[in-house]
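With one protein chain held back, the other chains of the complex are shown just where they sit.
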């Protein structure tokens, strides 16, 4: 099952930002060997043609997408594919006996009808939606142990859910009061070309987009509803910030009591005890996105306000690491029963 | 009173970003002549030493701060000075018979005790706080006609208040539900040096700061309270975005009815009819900051959400123009009985 | 010939950055009225659909490209079209009796064979190549008076030629020693989408491109050769800098004597006397691109080096203004016999 004792991994979608970040991060994983980098659009070409930064690091031609061939070359597949593609591909990979960590959004929603409403594609077969374990590691990590199929959380949901769940679970915030003002760097839009990601249109600019229409909304609500034990509906806005990496969710909620910042710090530190990738900042301190850049951390801080009875929660991640490739590897670590930090000891790159 | 029929203007604080923007904008004002550029720190030096972009445009040495001398050279003074400085200087300028448009925050709050609580300086004398007309042009423009002293609104309050007032006045939003998530470019922090504005700390980074502690909060609440007729308290967060210019206020409020985006568009277009610097976007469209950059526009758009009963209002300005120098000139136009657009016909610079 | 005494202008290519900058700049021209904005790709749509910053400023649907119709609506046409398109369109516009300022590169080279070698398109008819006046205003301005057809210089050639010509003409620099290291903001690449202009690929990055292969090389050499009176060949490198606007040409040449920086300052100030858009900086001072941003200035500075016998000349422009739309208007002013600064009194936008 392994190459020289290592787990063999294939990456589908190796020419997107999520795929290429998997390659970067897996270079230093002691137990995983990347044995196939796969791209439907550029099969046959050396990967360094499109990503010269990999020159001399991974000398390999891109493979095509063929489940049977993949099964011959790999034990696990990361599918960093566009939504709609994974829906069709993942069942074939699972049938071929592969483990799968899916980075698309196709298997995150348990309700196929809801998927079709927000994603505008046909949903994957219900059996696979049910099989998929939603891999928000610090919350549902124990569900990942030993399974074959993980649906990796979205970037916005990761930052948002890690920032909200302890307070929601503790009953400290009002379920119907949650407002999420999220901001992302541009790599989150993918490597496809469009006027929306043209440098001159983004630089020196700040845009809001998809207000209350983003497909990450039902994903967030599905988890919050499970935690709260009743239907939770949120207001959710996304903004595009002129930077490459980073997501910040600034979250607002009415408090059910007179909690201080220190109370929140203690609640969250207790909740995340033993989970090294969540760093709860001290009272009065909120994190900036650069403080986690290039790493798998999610940093969280709080500001409570006695004047309004609200708490403001700030949660930041690197959208391509903790929001995609890093958490996918963390999930594989949990699937395999390894330490969740294995191969992910990246200090944030600062500045 | 005029040089060749023009009003003579002095600018105190000419070596800050607000002051130097006043110089840029006033170059094309047909009725105003800048007769003195003033800086306490660099008096005697040519202004182009610190601002080489003004080479050949304004060849003038910086003057010192002496109210009697200013009165001999100018009819009106723009005080683009730090908070605390204007508190002492403006009364002297008014005593010397000058008209004043003050760009500091020193005369915006009517309650001296509240000023001292948020600004941590001694308040100016109460008589001057009362004399100052709060110059939010599109809302209180008629109060400016003929007066001698305008307190120019802050940058965040300008974007925020123009975005909230029509809905609040119409009774469409709940007074106790207002949450303001504001984002600013770095020029808003001024030209002083600090680690906070170091390029390498800001670039590729997004920070929240002064959550619920920003001195613009009481300014916003003072006006909203007046409009609402009862005390309004807001939740207010500011963020620093890696760009030079631009403010976006993303604002959330619970609605008192089932209003559509088109309803909001019509309400706001009616409210701002005849005020060309506010551009209300069509239903489903929200503005980006670059779309007003370099100009005196405030652009506003809406997203309503039947699922949550909330409206999201997005309001953008150029923080140095509509949020400072441009609105100051607009106020002077109103003071003088001129068209408010006079000398302010700047098309946004795009890209 | 005019609307209310104004010259009527049409802009072909109104949905590119050059075209939309013409619209911005012409808003404040006292003698020109934009009567048609033209786009082959978006005809029929309101221009503000693609450029919301123009909302309320120019309310006009885009027209199609029809020379006869244009002749009915306009007196002069700015063709801000891709290379290859102007080659075919401009002769038709001239035949229709219109004045033309062409912003493409199609009519800059006098030698059709050289055009085809560098541009890889068929050259326009030789008669039109000969008719076109190369509109480098501060050097050949007198040739523009009264003509019907100007070929507007390229962005790199404008910064480069204005920086080299006085020294070359004076015989101070060796003809065979000229090396030009040029850097541009991304708007110079146009508004078309491609991986090359994807925000995440440009931001936090610096690239060299088209080394010794850029189509502006023969344009630069053609003019330098005319000035020098013998064939001049240059080494020319272009770089893409993560900013929207601005070109800097850093130029190196061996000196024919022991000239000081002050000598260069005096030589250039004498050469450009009476040409307000060229600002020659004092000895020891070189300009930065932001110091001309949004304006029609070209700023030039010098560093001489006795150790190597070389001079380093730094020349900066805003690539969309002096490098395109601004110089095009300046050329029209010269064609019409107006002051060359007419309608171009823009102070640089700083910061």
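Some points to look at:
In this document, chain identifiers A, B and C correspond to the written order of the chains, with residue numbering beginning at 1 in each.
Everything that follows uses one rule, which is that a contact is a pair of C-beta atoms (placed from the backbone, for glycine too) under 8 Å apart; a residue touches a chain by one contact, two chains touch by 3 or more.
Quick caveat, the model's predicted, so the values are computed rather than measured.
Among the residues A:239, A:281 or A:322, only A:281 touches the chain that is left out of the figure.
When you scan C:14, C:244 or C:347 for touch with the missing chain, the hit is C:244. Among A:57, A:195 or A:306, only A:57 touches the chain that is left out of the view. Among C:286, C:300, C:324 or C:344, only C:286 touches the chain that is left out of the view.
For the chain left out of this panel, the touching residue among A:204, A:261 or A:305 is A:204.
Contact residues of chain A toward the unshown chain are 17, 20, 23-24, 27-28, 51-57, 187, 203-204, 244-245, 276, 279, 281, 285, 287-288, 290-295, 299, 345, 347-351. Contact residues of chain B toward the unshown chain are 17, 185-187, 191, 193-195, 197-200, 202-204, 242-244.
Residues of chain C that touch the chain left out of the display are 179, 181, 183, 185, 200-201, 203-208, 211-212, 233-235, 237, 239, 241-246, 248, 250, 252, 286, 288-290, 293, 303, 305, 307-308, 310, 312, 314, 316, 351.
The criterion applied here is as follows: only the chains that are shown with their structure count from here on.
The distance from the centre of chain A to the centre of chain C, each centre being the mean of the chain's C-alpha atoms, comes to 46 Å. Chain B and chain C have Cα centroids separated by 36 Å. Rounded to a whole number, the gap between the C-alpha centres of chain A and chain B is 39 angstrom.
Counting partner chains per residue, chain A shows two or more touched chains at residues 185, 200, 203-204, 242-244.
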